[in-house]
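Omission of a single protein chain aside, the complex is shown with its protein chains in their original locations.
Moving on, here comes chain A:
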């Protein structure tokens, strides 16, 4: 898009700009009136002698006339500002829409880039351009026509008014403008040049930051951290130098303008005063000129600023758009695939890294291997076969099915898992386009906005999955397939664990909540399981201190409802502190905190300040050490109760988080303090039950802040028995399955967000999810790039499993092993020169080979 900013703005907002222009023109006569009225007020109402005066046909006495004129003035000012308000609002909305349009347009172009080019794109740089660099342009373009017209127009109106009063004064007022008009653009040009340098500098920095995060492992392995920090430090220095030069220049421009503006009244007083003394000008007119001159400065300033902004924004705009100049209009998204006789086929297609146009195909319903030594060439060919190379059309690529998203499912060795739940990830391949509108009330508003800014009307609140088109009987069948794939691909145990760790709102699923509590009771009631529970779980009992839990939980016998919050987050809460006071344990809590800090500090004596030992085993961050030491000294000298409020809260927060079994620091002094804490529990428990921010532990009720597992066991696993509790867990798992709860927990696991784009998953789990996601599409061909690529039994078994789950779809896999390649019905070979040939393979299953040979030719 090598289009100029002004052209872009005009093309997309001509109508709105004209509306704005109309508002602007409307203000000019009003401005003239606001200038004319004061003159009339002074000359005719205040200094006048001929009364009664006619005012819109009504004769008025002097005072009445003055009041009438003043109110007319008030009205004119109000109308003027009202119009300005409407104009500003309109301009703001227009600017926001233009910004949205520009941003989306760039994102669309990036999404349309060929994969080969996207690999060289730095995400940091793009984010910087799309989010930060474009933002001020949006503000600006809303006003791109109305500002010069309105400010220039006002300027001319004021000027004309002055000249009408007396041409000589007009000339005096004008005399310095030419100087500014000549000097300012010269300075401005230098500012623009600097702005370009600044943008390039910021982008380079974004790229460097990008690289240091992307290459963090290597940077650490190379021990090059200081070098990379030095690079950014240097870039920040350059940035500072550039910014300093820019603001020096900008201030110089301001200085020139200010001097010019303040010199003018000198001429007005001198020349205007001379005329008044010699009776060639009345005082009213001179006053009006002064008012007009005062107002003249504002639009002139605005005009200059507009000029500065215009050049600034133009520079920004061009420097952003340069990066997208090569993009052109992205290829339109295809609705359906060109159909051919094979599951997938390339016809004389150019493929990166291979010599000459490639002809290759994968027969319907058979297995095909792509064998070659070069992994990159193999990937290239597999991607081309899958139709991932851009600009494919029936000339170069065909598939067995017209439904584009079901033609092929390409799975790389390390599939990318997206933010969202496991279910979201598994149905990702079915989200081709919206198929039915959702029932969101804001749908219409979003759609209108989208249309107004050139964005597609696709709404994520719509229904995007068409089960029938995707090869399922109905939505239920999609659900059933998800569960089946989770099971056959060995994801079920992971999913079960995720489900057990999830929380849910008991009001949404009261039946499940009740059944979990039933299970909890059944375990406690069972002779054998109950005994095991005693052994392994420190379950909550109203009259027992729980050493495996924190002091906070023990005191209040409750947890904050928000699972993100711990009791230590409430140490500054007034209600909580009052409750501690009433229960008589506040001072002891401070003392526990002091004891803890003292013990920890002495334990970690001699540990280097930057050691991560402390981070992991301490109760407060190392950076706080100095503060904590200060509190400790004061607390020991003057007593815990003499500490100020903040210090006490800090100590209480630390004490809240202490768990006896985890830290074993003995600060509860055997049972001495435990008894005090237990005695305070009834009162504090009552407090927590009353306060809606907390949920008390109740052996007969579901706890909303507990995970499912915690709800079943009703207490933490004893730390000292953590290595031995597996048999108990297995027994409970079996019971869960027996009661039919496993299904429900699995379902909950499916809806649970996966942390950080699947960062919590290991490579094996990601790969399995990638395969399940691909199979969900019921693809005409499943293409494996780096999975199940060997001749080992496990690989062959996985290929067999996938074939079975493909329901007649073809299986294509890349490999560098000849033996593995020969196991396929059809072999596509890449030789060392990058030439592609095809032959029949031995086939893993003789029956399939025959069918494939018939279908393949």
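One rule holds for everything that comes next: a contact is a pair of C-beta atoms (placed from the backbone, for glycine too) under 8 Å apart; a residue touches a chain by one contact, two chains touch by 3 or more; residues count from 1.
Just so it is clear, contacts and distances are computed from a predicted model.
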item: Options "Sigma-70 family RNA polymerase sigma factor", "Acetolactate synthase", "Phosphonate ABC transporter, permease protein PhnE" or "Cyclic nucleotide-binding domain-containing protein": UniProt name of the undisplayed chain; value: "Cyclic nucleotide-binding domain-containing protein"
item: Residue among A:527, A:543, A:564 or A:723 that touches the chain left out of view; value: A:723
item: Listed residues A:222, A:613 or A:819, member touching the removed chain; value: A:613
item: Touch with the omitted chain, as defined above, among A:298, A:634, A:665 or A:709; value: A:665
item: Chain A, residues in touch with the chain not shown (by the definition above); value: 599, 603-608, 611-613, 616-617, 661-666, 719-724
